[in-house]
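One chain of protein is taken out of this complex; the other chains stay put.
For chain A:
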Amino acid sequence: MTMISHVLAANSLITAFAAVGILMWISGAISKYLTFGRIHGSAIAIMLGLLLAFFGGIATGGEKGVADLPALTGIGLMGGAMLRDFAIVATAFEVDVVHARKAGLIGAVALGLGTVVPFILGVFVAAVFGYTDAISLTTIGAGAVTYIVGPVTGAAIGASSPVIALSIATGVFKAVIVMIGTPFVAKMIGLNNPRSAMVFGGLMGTVSGVSGGLAATDRRLVPYGALTATFHTGLGCLVAPSILYFAVRAITGG
């Protein structure tokens, strides 16, 4: 037993790869067999991650979720700011500027609204719940944009871990509702043509939420929604820790 834990602890990053991989397999199976593909495996994996962090925190009394367990310290490195920013930047490589032009003005308007409107709403809700400092307000607001923009913003402006956890959970919850709810409201919001799919992608943002929701509505609409949604995270990471943060700071005064 001590030998096993020694090997795990000595190869902490490799252990983290294995642990996260196993978690993703389990999530994929849950997605396929329990939700019949309705909820994307990645969203389930992130929720399980948060759940494990909760139990890890209770077990160790620490502040870093499962990364406080000696065998799983590698999770701290794998999910730390360094590798996270590295991987997020890499996703921009799939952005094709030629495709972006196809979305045109209406896509750009939807993207802008899809960033600013959820942000304002998130800031308001956080304020109602008693947060008064600009850093926490901005981080929770950014979480309402997507579960990536939240932690990236939080790390950039120096938010505390509980606030970052809240912003991730808010973004994941949003993605899950988009996945489940879209087929039910599709008719009501006129989601039956490529243009409205592009508007939808720009407004909702989360690629997993948008592609999951559109796939359940009408498979043919997925590429149009994904087209605008791919720009959403980049735009959010750009404006949330800058313009939006300054706007919140100007209002709260510090």
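By our rule, contacts are C-beta pairs under 8 Å (C-beta built on N, C-alpha and C of every residue); 3 or more make two chains touch, one makes a residue touch a chain; residues count from 1.
By our rule, contacts and distances are computed from a predicted model.
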item: Chain not present in the shown complex, as UniProt names it (candidates "Spermidine/putrescine transport system permease protein", "Malonate carrier protein", "(2Fe-2S)-binding protein" or "biotin carboxylase"); value: "Malonate carrier protein"
item: Candidates A:A67, A:A216 or A:A247 - the one touching the absent chain; value: A:A67
item: Contacting the left-out chain in the complete assembly, out of A:I39, A:L221 or A:A247; value: A:L221
item: Positions on chain A where the hidden chain makes contact; value: 16-17, 20-21, 23-24, 42, 45-54, 56-58, 63-67, 75-76, 78-80, 83-95, 97, 106, 109-110, 113-114, 117-118, 121-122, 125-126, 129, 140, 143-145, 147-148, 151-152, 155-158, 160-166, 168-174, 177-178, 181, 185, 188-196, 199-200, 203-204, 208, 218, 220-221, 234-239, 241-242, 245-246, 249
